[in-house]
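With one protein chain removed, the remaining protein chains of the complex are shown where they sit.
For chain A:
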Amino acid sequence: MRILTGNDLKSGAVTWWTGSDWSLHVEDAVDVSGCEDETARREEASRRVNVPYAIDAELHDGKPRPAHIKDRVRALGPTVRPDLTLKPADPDIGNWVI
């Protein structure tokens, strides 16, 4: 599957396209295969997100997981600072990245 990501224009936070809005959580991302360029152009023009682009992902426990480690680090946060990730209370979240 292909999912669309970018950084929030104001905050710089990593965001994921849900089909109708942007979410901080990659598990909310939807498959944009076939419409990724059009969606990216439209959303960039709306100034909510900075330079959106599509990446490869696969379903993992029924939810999207980016195919490349760099995008998984983006989705979670720095692996060396679990307290600053989106899931600070999950002790096993590092396994999801690696």
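Here is the rule we use: a residue touches a chain if its C-beta (ideal position, glycine included) is under 8 Å from a C-beta of that chain, and two chains touch if they have at least 3 such contacts; residues count from 1.
The definition used in the following text is that contacts and distances are computed from a predicted model.
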Chain not present in the shown complex, as UniProt names it (candidates "Amino acid/amide ABC transporter ATP-binding protein 1 (HAAT family)", "FeS assembly protein SufD", "Lipoprotein" or "Nitrite/sulfite reductase"): "Nitrite/sulfite reductase"
Touch list for chain A against the chain that is not drawn: 7, 9-14, 44, 47, 50-51, 67-70, 73-74, 77-81, 84
